[in-house]
Structures are given as C-alpha cells and as structure tokens.
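The complex appears here without one of its protein chains, the remainder shown in place.
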Amino acid sequence: MSNHTDAVRARAKQLLESGEVTRVIGHARGTTPYRSRPHFASSPEQTDALIHDVSCGSNLAVYVSKPKERVAVIAKGCDARSLATIIHEGQAERGNVLILGVSCEGKLDEGRLLRKLDFPPRQVKSVREEGDEVVVEGPAGDVRLPRDDVIMVNCTYCRARTPAVSDELIGEPVPPREEADQYPDLGGLDAMSEAGRAEFWRAQFEKCIRCYACRNACPSCFCPECFVDEYHPQWALHGGGQFRGNWMWNVGRAQHLAGRCSACGSCQRGCPVDIPLMLLNRWMERATNQAFDHLAGMSEQQKQLAALFRKSEAKASEHG
Amino acid sequence: MKNPYLPHVAVIQDIRDEGPGLKSFDLAFRDGSVWEEFRPQPGQFVELSVFGEGEAPFGVATGAHETGLLRLSIQQVGRLTKMLHSMAPGDEVGVRGPFGNGWPLEAAKGKNLILIGGGIGMPPVRSALVSAMAEKDQYESISLFYGARSPEHITYADEIEQWIASDDAKINVTVDVGDDTWPGHVGVITTLLEDEHASPANAVTMTCGPPIMIHFVIPTLTKLGFSDDQIIVSLEARMKCGIGKCGRCNLGAEYICLDGPVFSYDHLQTMGIRL
Amino acid sequence: MDRLKILKSRLPDWLGKLRAQAAVYAPVERAGVTCFARLAPGDEPQLDYGNTDTPLKEVLFPQTECLITWQRTPEGLQVQEVDTSEPTVIFGARPCDVTGLRFLDRAFRLGGIEDPYWVRRRDKTTVISLVCPHPVPGCFGPSAGVNETSPEGADVVLTDIGSAYVVEVKSEQGQAAVDLASDAFTSAAEEDLIAAREAGETLLAELAEQAIDLEEPEARAKAFLQSPAWEQVWNRCLSCGICAFLCPTCHCFDICDQSCRGGGERIRCYDTCSSKIYTKQAGGHNARPTAKERLTQRVMHKFSYGPERLGVLGCVGCGRCRRCPVDIDLQLELSRVEVKEPV
Partner (left out) sequence: MAEQQVAEAPAEQQATAAEWRPTLLAYLCNWCSYAGANLAGASRMPYDASIRVIRVPCSGRVDPLMIYKAFERGADGVLVGGCHLGDCHYSEGNYACQGRMALVKALLAAAGIEEKRFRLEWISASEGSIFQAVVNEMSEQLRELGPFELK
C-alpha cells in the first residue's frame, strides 16, 4: 500500500512550520484522478494539496538543483536514488536536502492503465490501491486490475521499493523485487540478432522529435550545456526527423547515464512518441553492474562510476 | 519567389581594429548588381553568414549615402564572431537583408537631432550621424553623445576627430573609466547628458547601446524634460530569421526584427513593455 | 456545390489517381506511433485513427528542412537555395489540424514577407479532411473555434456514414482532386445527407461534454498570469519541447549550419520558446532566464499575441499538449480563470 497522503501532509506541515525546511517538493492531484503533478509547498497551507499515491510517478529529484536553503523532497525509492547520485556529483549539499522517504510498490503508467479500461478516461472517478490490485472507480462501479499490469514496467523490477538513502521513512519497508537482477525486461533485446537490434532501434529512433523531454525529466541530466547543443564539434545533427542525428542523441544520452540512472522511468514516461528508453538504460545498468559491481544511488558513501576505473580497479582488467 | 533566407556572397575588403576585441569589416558584394536592391537605411541590420558557423544580426554602420560599401563593426563574443575575427581581407561571407525599420530620420528633419550611442551600439548611431551630417542643413542641429568603457574602447576614434574638426555636429564623448591620456569627460553617459544639458526643445533623441545603458538613459532623458515620443531606442535580441517568422525576438506582440529594431518609447509604453 | 458520395470500396481508386499526380500524405502507423507520412507504394492509410500523435504541420513545415547549401570552390563560395516543394495531397486530416494550418499560414506570411519554404509547399497542397466519428479524449476543438464538420482551409471534407463518405467540395483545388476519379463519385442521396448530418450532430454532442471556456482569450491570459495557480505551473515546467513540437500552431524554429569538408547546408528545425537557450545571446545575456518568462511567452503568444497579430487563436483544441510530463494543461487553467475587466 503506498497511499501516504495523510502522513506526507502532516510531516510536510511540521517541517515548514518548524522552519526546518523552506520548501517541500511533492506531488498534488493532476487534471485527472489517475494523474499527479509536481507540487511545491513553501508555506504550511500549501501542504494541504500534497498527495502520495499510486499516481505519483514523476521523479522529483529533477527540481533539486544547487538549493541555497534546505528543501525537503517526498522521495520514493527512485527519487531517493537520484538524489544520492546528484548529491555525489555536486548538484546539492547533502545538508540542504531532507530526503523524506516513502515506501512504494510501483506507480501508474497512464497508457497501460487506460488501455485496460473499456470506457472513456473522462469517466474515471477515482483510482486507489488495495492489496496487490489497483481499483478504478468507473461509470459501472469498481474495476479491479492486478497492479503489475498497470504500473510502469520499470517498477515491476524495482530494487528500491524502500528508499536506500533517506533521512526518514513514511510507510512500512517493502522488499525489493527479486527479478531485478535477472533483467527479464531485456529478454526481447537479448533474443534479437545484432541486425535485429539495429533494425529495432532504427524504427524507434526514427520517431524521435528531439523534444528532449527525456533529458529534461531526468535528474541525472543536469549539464549546463548538453552535448547535443554543442557546435564544436556538432556531435548530433540538430533537429528531429534526421535519423543520424536522432541516433547520435539517443546513443549519447544512454552513454552519459550509464551507471547514473536510477530506473525511475521518467524518460520513457515523458517520451511523446513512446520510445522504450528504459531498455537502453537497463541494458547499460546491467553492463555497469556486471563489469563494476556498481548501482547508482544505492548507498550514501558510494563513489561515482568513473571513480571505479582507477588503477586499484582490478575487476575490469580484461577489457570489460 | 524572392528567398529572404538566401544570402548574397560578400567579400571582405578591409578590416580595421577598433579596440580590444572589436573590428570593423568593410564588405562588398561579389556580384555588384546586388547593390541595386540592397540599400540599407540607417538603423537597419543585416544577417551575416559565416558559413559553417551560422548567422548573426549586426547593425549597419555605413550611412545611406555611402553606397557600394557595407561596414559592420563586430565585437568578438561567440562562435561566429570568433571565426569572423580570424578572417582576412579577400575571405568570403554571406549577407542577407537589410532588415528592420531603421531610424525615423525623415521625421527628425528640422529638429535638434540628438544621437546617443554606447559600446557596441555605435554602428547604427554612426550610420544615422553620417547620414544626417550629409544633409546637415535639414536639421536645426545634430549632436552625438557617446559613452565608451575606456579611452581604448572608443570606436571610430579617428573618425570622431574628423567629425569634431568639421563641426557639422556637436560631438560629446565620455568614458566610464578615464586615464592620464584622456582629457575629456569621465563618467557614464547619463552624466554626460546631464553635464552637457541636453535640451528637449524641438529635439528628438535616438539611442542604441547595451540593454543596461538604455535602462539608465531613458529615466535620465525623462528627468531632462524629454517626452516619451522624443525618446527613440534601437533594441537587440537573439535573432535567427530576421523576418518575423522564427518567433524568438518578440517584445510583446511585436517582433524586434520585423516591427523594430527601432521603437519609440511611448509606443513601448502602450505595449506595457518595461526596458 | 452539391454534396457527393464515395463508397469506401472505391477509395483505393481515388487514392491511386491522386498518387499518380501528387505526393499523398496520410495517417500511417510507424512503430506504434501514428503520423502523417508520404504513402509509399503499397502503403494503405489507416483512417480509423483518433488523431495522429505528431501533428499534420510536419508535412508542410517539417521537423528539419534544408534551406540552403554551399560549397567552397576554386572560384569562391557557391550558395544555392533548396526547393523540395512538390504537388502534395494531404488525405484524412482532422479538422483541428486543418484549422491549425490557418494559423501557420498567417504567421509565415506576416508583415508581407512570405516564407518561401512554407508558401511554395502550401500553395501546391490539396487538403482532404476527414471528420472525426468520435472526439479524442481531452480534445476541445469547438471551444477553440474549430468548425468540426467543415473546417476552414480544407479543399474537400469527407464525412463517414458507414459504408461510404459524404463528400463536400470546398474549393477548385478540391474539385480538381475529385475530378481525377469522377467515376468513383456519385451524387449524395437525401438519406446520405441526413446520415452525414446526424454523424456531425453526435460528434458535436460528444464534443460538448469536453468543452471548456476560452472566451476573451487575451483577458484570460493576463488574469491567469497573475493568479496563484500560475506559480505552481511555471515552477514545475521542465522546459522541454513536447508542447511546442506536438502543437499544430507552433511555428518557432532554429537555423543552424551543418558543415563538412568543403561545403555544408543550412537547416532549420523545430525550436521551442520553453527551451533554456531559446533567447540566450552570445556573451550570456538571456532575456528569458527562467521557466516563468518562457512559459509566459507561450501563454501570451497563443492567447494574446496570436489573436492580436493574426486574428486567430493560437490553439485548435487538439489536446496533444496534454502529453506534458508534469501535467501542465494551459487551456484548462485558462478556462478556470474568472475573467475580470481587461487589466
């Protein structure tokens, strides 16, 4: 059960009233019962709009960028992993971020949910979690759906259902999903031949319109000037619709997130043309995990991946 | 169909140093016939192509009567200007335009024309000044107020000497920071306007310079008694197309490239624009 | 012009004749995404779609297009313009997207200076619109001034009445397109016209349930930008390009050079006012440094500057900008603002 709305509101109000933090970053109800939106509370009254339930999928760490005063983030597992990663990389002082952890059993994927309903989305009255099911209140009463059928695919193999790094925890700890280490989601790609994979990604990358929602929704993408906006050299041809430029962008992005991605799915969730970006991220997570025994943001003292290449790093002595 | 995106090839005739990181480029079109339909008016700008680096907008410094020559004075600040500053006479660039509305010199005839320029804003001011001086009897008076950062940052220093000698116009120059070689006025341009008692009587002011300068010059002019319609400014913004299509240089509902870059301050007020 | 009728079974004939004369663009599915693409031989349009994921504007204003090419030759620089316009037929466009072309057309002809790349294509294009059987979740065309049964700017309008389409010809170009396969058309009988009208009425009734209030857009925009809700909206904006690139009326673009040894090309590609570097000048000055200024520009351009300069709203109610990853729905926010006297 990951509905922590009341607990989250209470704690946020306390934090703001005590002045311990100047801002609480959380979620509020979106334009529909199955949608949420990031919400910023800087006064106790603004905490009344806070919610935390199965619809709160977007990664809030993206709003933590060199804060000058202490902010609290209502962080589910992947948010907390992202916060740990970007704090390691100098994007915030650890003391300036209060990680208000919340246990989580997976967040909604709007597309998957709506495809399961046989009535227009407008008629959804409410969405709630009960046990291992998501219950949608429709025009003809409740529709009970297995949670794993309607949450983001990356949530079904989540390692951080209880935040690994947090100052406090709201809700009971939830064990990680065991299949996380077998990478079941990569079975499709593994089964393909090299030519098959090349063709798969050609069709996917061809759709890319270069809106950069995947970059801007990702907490680990905080470079002041992204390589794709550079001119000397012009790494990627600018503009969507040019396959070679799209290829450079998507491959370059996956390279830069290797060992820094917390598998929150915000990139895939944001993509307007539904490119399965998590496949690339998870493929690289598997590569970095096997080669360097490294998982982004899983502990407070963890070094960055690049630091692991040093002389003492024996594991990768044979070429990776 | 005329293609406003297609640049004409121009050859660099001469390059003059105007100060630290600032050079004047004299350009001439490789195909001479282009001059027939390319007559920039003072205050207009062109899009300069440095092929491989892209394009950027620059105010035209040449006066209306200086035909057959296009002078641009350009500060090195970015990619394109860096490549440009590495070029030599004989190299080829692209020019398209001229764009924008230009200074309302016609309406200023018969009045005291006050030109106010600062730093990199001098090219359009020079264009207005030399064009007005070429018809100086049509104006009650012409004066220039020019503020530069330091004596070595003074653009068109040699020409300024000639303008002073010709006394076709009253030339006032100031520097933010003086040194022992500098005999003239020291202080920001607003102090120059006050010290020289710029008078609003039958006058019109035309100002071009960095945004920070315009921000301070306007209240000074108001304090000196100039009404909003006597304050004409030339503004700048990030530009790509130069013809009001790419959508980025707008100020309220108007595009600086298409409806500007020259605006009267009272028009800006009615649009609710604060500078 | 009286109404005609064409059986769905005769559609391939008409399409075949059109394809002989022009490049036909129609909705097709590509790797899970429906978009307007040029029909390759053997491609069949998928006409039972809600609306394409990426907008119709792609056909006339591509995501990336080459403006000029240049070469460095011993005789000096050679520069040429590129013209890839060709006779085009857009087949099966939804009324809101067709109405979006009107805003683009006026924007690309603003101030008497015509954008040749747009104008050449637009003047060689015949638009055959297909009325929606049902609204797409979240669309609100009528609230944005879209004529859902006979959109302005369409040359031919098809209305689905089961086994056939009722055909309304709205221009000579439309008549010419119909004449290419005149044997496939018959004049519409009385019951066909009734069926078409009823289809239109059910559509408008369903759309009425999704309607929102966008009256007096200029006053609404100003009032919204002072409302408390605005603070939360711009704070969560991620400055990505989804709302601009998916929008049928957004026309902002970037121009940049792509060069290789000895020559190169100058392209233009979609750009968005929400981008952090959209107004960033060399030397670092940025007129719109935060999402507040940038999103203000989006609201004002669509709901104030657009109507003021082009006479039409910068929104056609297609609902695509609801793909926003952080659930920003400007139109819904604007409809909730109570409009005071224009401030």
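Order of writing sets the chain letters: A, B and C. Residues in each chain are counted from 1.
The criterion applied here is as follows: contacts are C-beta pairs under 8 Å (C-beta built on N, C-alpha and C of every residue); 3 or more make two chains touch, one makes a residue touch a chain.
Keep in mind that this is a model prediction, so the values were computed, not measured.
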Fill in the blank from the handout: Among A:A49, A:L117 or A:V251, contact with the omitted chain is made only by A:V251
Handout entry: On chain A, residues whose C-beta touches the chain left out of the figure
Key = 189, 192-202, 227, 233, 235, 242-244, 247-248, 251-252, 254-255, 258-259, 279-280, 283-284, 286-288, 291-292, 305-306, 308-311, 313, 316-317, 319-320
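The rule is simple: only the chains that are shown with their structure count from here on.
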Practice task
Report the most central chain, judged by the distance from each chain's C-alpha mean to the global C-alpha mean.
Solution key: C
Fill in the blank from the handout: Set A-C beside A-B; more C-beta pairs touch across A-C
Completion exercise
So, in whole Å, the Cα centroid of chain B is separated from that of chain C by 39
Fill in the blank from the handout: Distance in whole angstrom between the CA centres of chain A and chain C is 32
Problem - Two or more partner chains touched - positions in chain C - result: 254, 256, 268
Fill in the blank from the handout: Among all residues of chain A, those touching at least two other chains are 231
Completion exercise
Listed in rising order, chain A residues that touch chain B in their complex are 231-232
Exercise for the section: Under the touch definition given earlier, write down the residues of chain A that touch chain C in their complex. Expected result: 28, 30-31, 35-40, 58, 62-63, 114, 120-122, 203-204, 206-207, 209-213, 215-217, 229, 231, 234, 237-242, 245, 266, 269-270, 272-274
Handout entry: chain A contact footprint on chain B (complex, rising order)
Key = 53-54, 79
